[in-house]
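The complex is shown incomplete by one protein chain, all other protein chains being positioned as in the whole.
Letters are used for the chains, namely A and B, taken in the order the chains are written, and counting of residues starts over at 1 for each.
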Amino acid sequence: MFFFIIRRLLVSVPILLAASFVMFGMVTISGDPLAEFRQSTDPNAPQTMATMRQVLELDKPFAERYFDWLGGLFQGDFGLNRDGQEVSALLSNAIGTTLRLIILATIASILLGLFIGIVSAVRQYSLLDYSSTFTAFLFFSLPVFWVAVLLKEFGAIRFNDYLERPGLSVLGIAILTALTALFVAALAGGSVQRRATAGAIAAVVSVVALVIIDATDWLTNPGLSLPVVILLSLGASVVAAMIYAPLSHRPVVISAAVAALVGVIGSIVADSFIQDGGFGRLFLLLVVSLAVGAAAGMLLGGEIDRRAAVQAGMTSTFFVGTIVVFDRFVSAWSPGRTIGTVNPKPPNLDEPFWETMVVYAGHQIMPSIALALVGFATYMRFTRASMLETMHSDYVRTAKAKGLPATQVILRHAFRTALIPVMTVITISFATAIEGAVITERVFAWNGGMGTLFIEGLQEVDPYPVMGFLVVVSISIVVLNAVADIMYAYLDPRIRR
Amino acid sequence: MTATGNNISVGTRAGAAAAGVMGPPTEDGGPEREFTVESRTQRQMVIRRFFAHRLAMISLGVLILLVLLAFVGAAVWKHPPEPGTVENFGKPTLDAIPWLDGDGLKFGDHPFGQDNIGRDYLAVTLRAAQNSLIIALIAGLVATAIGTIIGGLSGYYRGWVDTVFMRIVDVLFTIPLLLVAAVLSRRYDAGIITLALIIALASWLTTARIIRAEFMSLREKEFVEAARALGASNRRIMTKHILPNVIGSVVVTATLLISAAILIETALSYLGLGVRGSDFSLGKLVSQYQTAFNTRPWLFWWPGVYIIAIALCINFIGDGLRDAFDPRQNRVRQ
Partner (left out) sequence: MTATASQPSSAGVQDEILLEVDDLRVTFPSEDGNVLAVRGVSYEVRRGEVFGIVGESGSGKSVSTMALMGLLPTTAKIEGSAKYLGNELVGQRDRDVRKYRGNDIAMIFQDPMTSLNPVYTVGKQLAEIVRAHHRISPKEARIRAIDALELVGIPQPNLRVDAYPHEFSGGMRQRVMIAMAMMNQPDIIIADEPTTALDVTVQAQVLETLMSIKDELNAAIILITHDLGVVAGAAHRVAVMYGGRFVEQGSVDEIFTNPRMPYTLGLLGAIPSLESEGELTPIPGTPPSLLNPPDGCPFAPRCSYTIDICNASEPDLVETDQLGHYSACHRWDELMDTDATIGRA
């Protein structure tokens, strides 16, 4: 496995070198950096041109410039832009902004895409399948910046307006309830009666929740109360248990529920610790909660179900952690125009952690959604197709013939193998996301991002910032490619060696 | 296993070709009553399945309408896309929702409104749609041709041909498509045909990989071996034996490339690298008028909706074609 990874990475080196040469050439021929000065009547123009020649090393032959640049690259020197600034300094600021956007969008689109993809394959020809298919095709057909403009208007500006005077009309409650009920009914599947029951329950829950939200003015002062946290956590623990074993395996369910309760109690005990925040602490909490889940499984799983109980316990505490973090997060939300439409402010370090996070998220959310749409559609379609293929395969029929419950057949047999081809899509959709990010950053006026570096560099015929962007992009594509291959090998024993 | 699939005889091209060269046809014309379902050729099956795909058929209809509107509609419409006097702040006169104010469906003088220098926006949009459609079609077809040829040669000959082509593809894959398109369109800023070719040059890579994989697996099939044993030339094997079997993938990727080309054109226009000068394209209109969103929203909405309608229709047609060529994904036949 180790040598597989090394070999995989070594293969990419010549490709990267060749690509960088081609790109350097392309950037060089894309235009004349001195064009604007040649026509200029400014008496200083020859002077400026001379400086520019110096900075951009225009007098050297192309090959020499390339190798100089390449040599510098290995020492961390990305060259200078036309104003004489270090490109590496510009890049290090830009990478954080842009990668945060892309990674967030990619993770969101993978999670949602896989989930909806599985459901619409399992419920093939259902209303849910048809509507998610239509949605996916719609997302495929949307120009990114057109969506971004709409999101900026409706998702940010008008939503902020709404939040200044929030409230739910009867019509609003009715529409939201109807949508929830339809979605849950479609998710439930099975006989008409079963679906109707599920839909009705969802409708009641939705109406109650929305009325409470409206009555308590939740939207101006959001937050989950302790009973809600406990209720959600227990629900999440049952879901976690269902992933690993049928509900008749009591030790698994009990482990998950106990782990969830311990997690909630722990979060109350560690209240001030969590409130202070910080990524290090959050990571520590993650580790601790996973350990709690595992311990609950070990202790309560018994000999027969230990493995499933440990997995269920860990998943359960992970869910609880997510709920607790979400609670802190929305509690820190203060009324105001939180959804950002312009360049993100540099975070104010004096602000408390959770408030800073809210500011970050406010700026992140709309660009991320704009970017995630295409990725979501891609993952959803791919997962669906791959799932349909495996669900009709002989080994899934064998799994059914064993008498396994449907969840196990779907998750352990159909989905596990369906995931293998889906891995290959990650790279492609990442590359698309980079191009989308260039555009999204521009719509939301993120001036410090890599997109700006790239576009402005191109427009001003400023080769080194453009090259800096390209180096980062192609290295991340190559690394991601390797990661996808490694995951592939991990998931598929046939190509493991 | 298949109780239903086996009885309905589907003469696949591969099968027919194999039977044709390898030995006597399998069906010896035994006694037949109305028992057996009439066997259909692959082409008939594909066409039949495609026409049965309701969404694809609706999309095909809408797409034909959109194309006719862009080309014929623009020719007969009373206004040219020229500046004129702005009437009623350039608001659209189209009233497509008659039940709201009760005065019936009407188009009026400027159904899509006017821009700030008084151009009829319907005429402008249709002119832009013409250009966008031409760009998308040329870009899609050229990219498909390049991808099929390079993918086919690599997959068929393998060896050094494959190595060379595929390393080129690998290298190009790491270069963002936007860069290729951006650099080329900066350097060769001519008309829409050039723009189409630039988009094609930047988008053939995936097609090449798909077609290569298909050629690779098909060249190992018995019917190709048989053809080779009978002395068919490489050229003949590729065009007469393998190509008909990959036509499904070619057609499907072509439709996807066409719809992608529309979106790439839009993205390039937004970055100021699309259609130059005074000519229009849908992408150019949307990016030009994104700031008009709050003041004159129709300038932003109409071209945007036109783009989405075209792309959506083409995508659905592509999906219908995929199902028609490869029904496996869609039908439950255990």
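Definition applied: contacts are C-beta pairs under 8 Å (C-beta built on N, C-alpha and C of every residue); 3 or more make two chains touch, one makes a residue touch a chain.
What you see is a predicted model; the values in this text were computed from it and never measured.
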{"item": "Contacts of chain A with the absent chain, listed as residue ranges", "value": "249, 303-304, 306-307, 393-395, 397-406, 408, 413, 416-417, 420, 491-494"}
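Simple rule for what comes next: only the chains that are shown with their structure count from here on.
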{"item": "Intercentroid distance (Cα basis), chain B paired with chain A, Å", "value": "29"}
{"item": "Chain A-touching residues of chain B, taken from the complex the two chains share", "value": "167, 170-180, 182-183, 186-187, 206, 259, 263, 266-267, 270-272, 283, 286-287, 290, 293-294, 300, 304, 307-308, 311-312, 315-316, 319, 328-330, 332-334"}
{"item": "Contact footprint of chain B on chain A as seen in their complex", "value": "15-16, 18-19, 22-23, 26-27, 29-31, 124, 137-138, 140-146, 149, 153, 385, 388-389, 392, 397, 428, 431, 434-435, 438-439, 442-443, 454-455, 458-459, 466, 470, 473-474, 477-478"}
